[in-house]
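Right, I'll just put the structure down here and ask away after.
In this view, the complex is presented without one of its protein chains, the others remaining in place.
Entry: subunit A
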Amino acid sequence: MIRIRSFKPLFSLLLSLLLVIQVQAQTAEEKGLAIAKERKQRDLGWQDNQAEASMILRNASRQEIERRMRLLTLEVQNDGDKGLTIFDQPADVKGTAFLNYSHAIEPDEQWMYLPALKRVKRIASKNKSGPFMGSEFAFEDLSSFEVAKFNYKYLRDEQYEGMDCFVIEQQPAYEHSGYTKLITWLDKEHYRAQKVEFYDRKDSLLKTLTMHDYQLYLDKYWRPMKLSMKNHQTRKSTDLITHELRFRTGLSEDDFSQAALKRAK
């Protein structure tokens, strides 16, 4: 007993030395990747969810307009998630539905259902940088977070809104992104994105996304109830507000087929 106790300080010292060596050996890229992997790891296993949400679009003169929608999401292991969005407002697009199979590197697959024509139209989704429903969110901003989507670089530690954060640079690894890089602030406690800066193809700051009012679901998964995107170049902004969110609602692949898209109501 005594002997073991006497070894303990030495053991700790050795361990911390090892850790120091390891940290020093880790490049900024490796550290960035490790943080991204941890971020993804902490968000695995939620299965599916259904949300009711609003997008508040504001122009430079602060006029605003509200879009309402329902979002169904299915977690897909080792690939991007599947999503079905049904629009409820404005009234002329009510019943229009959007199906998305997101992928890490390959272009997403996207379909739009037009209820008046009873027609499903394929969208050439190479155009990830296009705006979603006239908002300041691009399709690629709303796509699920997958480790393989970016190359990472750890930049620094920084306080943001009183939280200790990692600041990570992400460069899109997929083609046809509208961005050269994203700078992400992740809080160290829960690895939640708190702020993202988007840099356009000329590498100047285009947009800033901030996350607000994080809520905990199933004792494990954090989701922000408000996403606020500001475009610095047009001075337009969009808030994406979640009114209600339910997890593990029993959705399956069958709820994300073209047939399901056609009967979405």
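Basically, a contact is a pair of C-beta atoms (placed from the backbone, for glycine too) under 8 Å apart; a residue touches a chain by one contact, two chains touch by 3 or more; residues count from 1.
The rule is short, and it goes like this: contacts and distances are computed from a predicted model.
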Quiz item: Looking only at the UniProt record of the hidden chain, which name from "Heme/copper-type cytochrome/quinol oxidase subunit 3", "Alginate export domain-containing protein", "Translocation-enhancing protein TepA" or "NADH-quinone oxidoreductase subunit D" is the right one?
Solution: "Alginate export domain-containing protein"
Practice problem: With the full complex in mind, choose from A:26, A:47 or A:129 the residue touching the hidden chain. | Solution: A:129
Quiz prompt | Touch criterion as defined above, residue of A:37, A:119 or A:212 at the omitted chain | solution = A:119
Exercise. Sort through A:94, A:188, A:212 or A:243 and give me the one touching the missing partner chain.
Key: A:94
Self-check item: In subunit A, positions touching the absent partner
Solution: 57, 59, 65-66, 89-95, 107, 109, 116-119, 122, 124-127, 129-131, 134, 176, 178, 254, 257-259, 263, 265
